[in-house]
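For this view, one protein chain was removed and the others were kept in their places.
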Amino acid sequence: MSATLLELKDVTIRFGGLVAVNGVNLSVPEGGLIGLIGPNGAGKTTVFNMITGVYQPTAGSISFRGSPTAGLRPHALTKGGMARTFQNIRLFGSMSVFDNVRVATQVHRPHGIREALWRGRSHHAGEKEVEERVMDLLQVFSLQDFRDEPARSLPYGGQRRLEIVRALATQPKLLLLDEPAAGMNPSEKEELMHLIEFIRKRFGMAILLVEHDMKVVMGICERIAVLEYGIKIAEGTPKEIQVHPKVIEAYLGASALHE
Amino acid sequence: MQLFLKAPRALLLIAIVAAVAAGLCADLMNPYYRGVVIDIGIAIILAVSLNLINGHTGQFSLGHAGFMSVGAYVSAMITLALRQSMGADQLAWLFLPTLVAGGLVAALAGLLVGVPSLRLRGDYLAIVTLGFGEIIRVIFQNVEAAGGASGLSGIPRMTGLAWTFILAAVAVYVVASLVNSTYGRGFIAVHDDEVAASAMGLNPTRYKVTAFVIGAFFAGIAGGLFAHHKTSITPQVFDFMKSFEVVVMVILGGMGRTAGVILAAVLLTLAPEFLRSVAEYRMIIYALLIIFLMIARPQGLFHFERRKRSSAA
Partner (left out) sequence: MGSSVSSKPSLPDSSARFRHHLPPNDLRRPLVNEISQQLVNGLALGAVYALIAIGYTMVYGVLRFINFAHGDVFMLGSFAGYYLAPRVAQWFPLPGWAGWTLVMVLSMVICAAIGILIELLAYRPLRDRPKLTVLITAIGVSLLIEYTCQHKAVFGASQKAFPDLLPAGVFKLGGLSFNTTQFVVLGVTVVLLAALTFIVKKTRIGMAMRAVSHNASAASLMGISNTFIISFTFGLGSALAGAGGILYGMTYTGIDPLMGVNVGLKAFVAAVLGGIGNLPGAALGGMVLGVVETFAGGMSGVSTYRDGIAFAILIIILIFKPTGLLGSKQIEKV
């Protein structure tokens, strides 16, 4: 396997007396596609929020691209090459589809207040370049026809896709998807799996997928880690996970009955 | 706004030339009307600058009059000090630097107020900015050099139509240029969803403080113009009511819609003038109007179609 991109070592977080995540180890190799699953309330999103700097772990360490992320705020981590989506979609609702993606390109741009105020040649060149990049991205995800629509007017699936596009516009090395299949029907989930594989091929980044839905994860992930009550109970290939007794007990047992 | 985006610098230039031309013909105007028009210009600067903080960046500030008072006092004190040693002609040359000095000190106050905004939102921020405004007022009331409770008077009347509208044009240009750039869309992103903005690599802290500093700078400029227009100022002038008036302009203008906010500034400055004949009911009508408009037109006076933000780069 190739070099490690993201590494969690004994990561623990407490909220008051509650230990939400306890001693979790996880590593994501460059270009890898890793799944993080577990029943509701297992601490998946909390792990996510620690990786992206929203919460600081109480103990343990996280390193990204070889350097520790402790104390770094989310925007700094994004600048360093991490981008995420949210479980409950968080688009910039009043802004157009185009602007949602456009604003995400700012993170690596040298242009700031000065260019915006002076409106000189370099400003116009820069804005043109942004427009081209954004339109390319929108086209790839067939959102170009909605460019001037307010983001909140998009249908649900469109909003999910837009969130991914927006994350991609920050040019991440690691894309973190937080329950992207939430609220989707089976055919939409199918589509989503293709989309994720496509993104990985086309943009060549690592993806960490937090998911509640087993099918999505089993279908595309190379490795899967399973959380329960804040503890990692298993890790391995989808095949290994499927037969792992602890996982079946904790998770598959209940959900397999439903399927 | 579409027009603005095509040729912003040319428009700014035209506005400045028009302001200078208006300034040259100002003597032909009835002084009362001239005064009202200057009031309008000052209101535009205040409303547009608060719009950056409140409308675009979504930081509900009730302390704009505080920033205005800092600019007013600093520039008035500079002018009064300079007058000891120079004539009116020399003083006129120094008017712009004096105003800018007032604006810069106000911007510093904006930096101070911007910092708590990093941790507070919504009503909490509103009440803290209100508190800051009141504290600034209490300080001026107690500073000997600022004239204490009786304030400063005998400030030379140097604010004319030309300076007022040149600076109003600059304020509009600055805010509109900022917001209509990829960088400036970050202000709106912070408004819409701070957590998401941060996840997209935008530093919400930076954007909020920037909005406060730029907004306070122009409020300070407006204060300087105000001081050299009214020729006397007291701490009471810059109270909570003054801040509230500006907030109402921003809201009735449609929060973040530059043209609407300018129009609201014009209308709300003119309204009391029209109500002069019913002076004793004026404020009662004003209050009723605000309640009515908030219930009937919460999106602003000029909101007729679905909100759509222009995306032309």
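The letters A and B name the chains in turn, as written, and every chain counts its residues from 1.
The rule we apply is simple: contacts are C-beta pairs under 8 Å (C-beta built on N, C-alpha and C of every residue); 3 or more make two chains touch, one makes a residue touch a chain.
Bear in mind the structure is a predicted one, so any value in this text is a computation, not a measurement.
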item: Contact residue for the chain not shown (choose from B:Asp27, B:Asp89 or B:Glu280); value: B:Glu280
item: Interface with the undisplayed chain - residues on chain B; value: 60, 115-116, 119-120, 122-124, 126-128, 130-132, 134-135, 137-139, 141-142, 195, 235-237, 239-242, 244-245, 247-248, 251, 272, 280-284, 286-288, 290-291, 294-295, 298
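The working rule: only the chains that are shown with their structure count from here on.
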item: Chain A to chain B touching residues, read off their complex; value: 52, 54, 73-75, 78-79, 83-84, 86, 90-96, 98-99, 102-109, 111-113, 115-117, 119, 123, 126-128, 130-131, 147-148, 150, 166-167, 169-170
item: Chain A partner contacts - residues on chain B that touch it in the complex; value: 8-9, 174, 177-178, 180-186, 188-189, 191-193, 195-204, 210, 306-311, 313
